[in-house]
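Input: one structure, supplied below.
Missing here: one protein chain of the complex. Every other protein chain is in place.
Here is chain A:
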Amino acid sequence: MKALLFVGAAAFGWAFPAAGQTMSHDHHGDMPMAAPSSPASPAAAAPDSDNAKAEGQDAAMSPNGGQHSGHDIHMSPIGDPHAGHHPPAPQADPHAGHPMPADSRPEAAAGTDLAAGDAPAPTPQPGLAASRFWGAEAMMAASHHLRHHHGGMTFRQVMLNLAEVQLRRGKDGYRWDGEAWIGGDIHRLTLKSEGEGTFGGRTETAEVQALYSRAIDPYWNLQAGVRHDIRPGPSRTYATMGIEGLAPYWFQVEGAVFLSSQGDVLARAEAFYDQRLTQNLVLQPRAEANFAAQTVRETGIGAGLSDLELGIRLRYERRREFAPYIGVSWERRLGETARIARTRGEETGGFSFVAGVRTWF
């Protein structure tokens, strides 16, 4: 009956932790009678394996240690970790004076078995306690330094995703596509550049972008800034806005729109995927498409989908920072852009074998 009462009381304590806190002390006298199934006593559900494992292990303990296997010892004052730390009102072990056999289960809730109350948290105070000892100025400077070095540091990276020669019928060419960034986790300055040309000829396309990049969620960055096309001439400058990031299924995706100083609107979408064949061999399929809202005769761009590139590259990533690759790339000018190219007697695209290095530092 007493046990039943305690279970009820404990359940009450569970529901009203603040009340249970005081009650558990009131019920000390009942504790030996408490049912192991008391809901306030998770210990009752503790696996027996503890004790099973402990059995026969006393060999490892000195005779002295044997004394400790009872629960009635008291902490020596020297061993009290709260010495000098304003210990709370003496609560000691509620089981003090209740010797328990080593293999018995705790008979009632105590210590961490007790439910927590819902007292309010204190208010944070300004300043560091150590200022009393080392001076406020020194501590403030050290605190600033500490915070900067735990989450506020600046990093940088330069990466050439593509740096390759392109072997094809007609004139062999080259191509690059890379970016560099500097900044923290959220705000970065990003520079991008890409372009291509033919050996012995001139650089056909070359552009640079300077962007402010801001992390907007775990995977995506919003980027805005300026793009400048050095080639093809005449050079153009665009305002640009785009996103880049990691899409589900590990696709690296990039998209941007560009508004030129002449009022022309262009857009670009890029995606690639790293398929690991082995730990060192990575197959990277890649696609890039450019669009234009209008035809721009000077630069030979026609309205609509202006060109498309599909490529697949196999790289050897023995060293992450320097990974040589080979692959195939198919580029094609399309629609109005292709028509303009043909009227100028230019190629409209085709296959290339590519070989290059993906490198970063």
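What we mean here is this: a residue touches a chain if its C-beta (ideal position, glycine included) is under 8 Å from a C-beta of that chain, and two chains touch if they have at least 3 such contacts; residues count from 1.
Methods note: contacts and distances are computed from a predicted model.
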#### Entry: Undepicted complex member, UniProt protein name, chosen from "ATP synthase subunit b", "Gas vesicle structural protein", "Phosphate ABC transporter ATP-binding protein" or "Copper resistance system multicopper oxidase"
"Copper resistance system multicopper oxidase"
### Interface with the undisplayed chain - residues on chain A
17, 20-21, 24, 41-47, 49-50, 53-54, 56-65, 67-69, 71, 73, 75-76, 78-88, 91-96, 106, 109-125, 128-130, 132-135, 138-139, 141-153, 155, 157, 185-186, 215-219, 246, 248-250, 275-279, 318-320, 360
